[in-house]
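Below is a structure I'd like to ask you about.
Here the complex is missing one protein chain, while the rest keep their positions.
Chain lettering (A and B) follows the sequence in which the chains are written, and residue indices restart at 1 in each chain.
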Amino acid sequence: MNRLSWFNTVSLTLGFAFLYIPMVILIIFSFNESKLVTVWAGFSTKWYGELFRDQAFLNAAWVTLKVAVFSSTLATVLGTMAAYVMVRGGRFAGRTLFSGMIYAPLVMPEVITGLSLLLLFIGIGLDRGVFTIVLAHTTFSMCYVSVVVSSRLVTFDRSLEEAALDLGCSPAEAFRLVTLPIIAPAVISGWLLAFTLSLDDLVIASFTAGPSATTLPMKIFSSVRLGVSPKINALSTIMIAIVTVGVITASLITKSSVARQRRAEQEAARAS
Amino acid sequence: MRRLILIAVPYLWLLALFLVPFVIVLKISLSDTALAIPPYTPTLDLSAGWQGIRDFFAELDFENFVWLTQDDLYWKAYLSSLWIALASTAMTLLVAYPIAYGMARAPEEWRPTLMMLVILPFWTSFLIRVYSWMGILSQEGFLNQFLLWTGVISDPLQILNTNTAVYIGIVYTYLPFMILPIYATLDRLDISLIEAAEDLGCSRASAFWLVTVPLSKNGIIAGCFLVFIPALGEFVIPSLLGGSSTLMIGKVLWEEFFSNRDWPVASAVAVVLLLILVVPIVLFQKNQERQQEAEK
């Protein structure tokens, strides 16, 4: 059963072609000389140059980065707390409401989340800008973080914490010295997820941004509404490249740590 | 004390920034449109005490919801959103199943790489992935160029700005959500079950329908909800790939809010959308719970 049948080969090939061809085309035509994105007119990197000279894009990128760093960090702290409450909190008044509020944002249409937050900010008279986007992004991405972290916490062997307490740790020390290092990979991937969600978000940011702040997705959206442009292709290529490098590096790191662990185990087995 | 803080901080955060906003949406959906900004009345005047609260409730009405039923734009938009979400979920399933199946049957050492290839687009900007189809589907786009070149068609097809483009967009962007849960169930499927079916007289095809499909049911259901729920309220795809005739409720809500500045109607649209979503969300939750039970 270890060789692929022709059917499986065909479906995998077509499937991955479907997933990747649009992006490949996007990347190729970011190096197009012509302004037309569908007719090849020779190699050029001029659109990258234009992109980096466009102050509006650079500003939007800076705003997006700020929002993403702040909101994902805040979301990771809040989300980890929420996960801990969900898995270890025991019973408390309003637990059902709490878990409902953790899961609901995951399935909520963005337009509704955006609209409701905007109405809140207006209602309490909060000036909209980077700050309100951070609040909005933190709210929905903390739910994703808490799902990621709590799925790790569920499988966490509780006797490790108990051992730490038995050896004289305070609960806070047990968390810091034992629990956190072990769930760290989940917390980190929660942060990465929150960061990506924030970078990616168009709808909620559009509602909560106000006139003073424009994020990169908002800028992209307003310009591609008018049609395709090679500058956007160039920007997309840069973003795809960053993500690809990031994901591949992450998977190589996990792979090599697994390999290292296996080697260490083998050596230990031989030594004993 | 420490436990109280631990619970209170995320709890209050979600109350303030998730639940309270919803109450506000609900309240505004029951308010009248006014020309002032914020463009709605009444406002809850707590300083007037009990009388204020009574006045507030007295002035609430369902006018906006009545309005939604009268103007056929809205119910057509709901219906067409439901239809587009349903049809594109079915199409996503048809595309995703063979891929998930192929992955689960691929040699063990390929599978992590294949998984990564499915997840990678998910980390890439959603907006960019939708945008990438604009260049492919347009009048002078690659698809038309290709079809003209092969001689299948003699005049370029209008694909961009139609519902077809919306279907393609949804299938493309939500494909990983469908592949991953199905792959997870197929990967866990014990090969000896298929062999047992063949041993008992099934052909390859009937073993697939009688064993593989029923046993991947949970993955199929989970995948369908993961595509259907967000597709129903989708905004980016219909506004970039769809045309002026593409009616989707997310787009209507956006336009009602930003272009018409009719906040009460936009809120009413949101409330109804949420009510429609309650059914699939509850069903999805049930399915997930059942699955977790089964794995215990």
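Structural remarks
Simple rule for what comes next: a residue touches a chain if its C-beta (ideal position, glycine included) is under 8 Å from a C-beta of that chain, and two chains touch if they have at least 3 such contacts.
Heads up, the rule we're going with is that contacts and distances are computed from a predicted model.
The UniProt record for the undisplayed chain lists the protein name "Spermidine/putrescine import ATP-binding protein PotA", from the options "Oxygen sensor histidine kinase NreB", "Alpha-ketoacid dehydrogenase subunit beta", "Rhodanese-like domain-containing protein" or "Spermidine/putrescine import ATP-binding protein PotA".
Every shown chain touched by the omitted chain in the complete complex is listed here: B. The residue from B:Leu73, B:Ala196 or B:Val282 that touches the chain not shown here is B:Ala196.
Touching the omitted chain from chain B are residues 190, 192-193, 195-203, 206, 210-211, 214-215, 217.
Following the convention adopted for this analysis, only the chains that are shown with their structure count from here on.
Centroids of chain A and chain B (each the mean of its C-alpha atoms) stand 18 Å apart.
Interface of chain A with chain B (complex): residues 1-5, 7-9, 11-12, 15-16, 18-20, 22-23, 25-26, 29, 36-39, 78-79, 81-82, 84-85, 89, 92, 94, 97-98, 101-105, 107-112, 115-117, 119-120, 122-123, 135-136, 138-139, 142, 146, 171-172, 196, 199-200, 202-203, 207, 217, 220-221, 224-225, 227-228, 232-233, 236, 239-240, 243-244, 246-248, 251, 255. Contacts from chain B toward chain A in the complex involve residues 2-3, 6-7, 9-11, 13-15, 17-22, 24-25, 28, 38, 95-96, 98-99, 101-103, 105-108, 112, 114, 116-121, 123-129, 131-136, 138, 140-142, 145, 172, 175, 191, 229-230, 232-236, 239-240, 250, 253-254, 257, 263, 266-267, 270, 273-274, 277, 281, 284-285.
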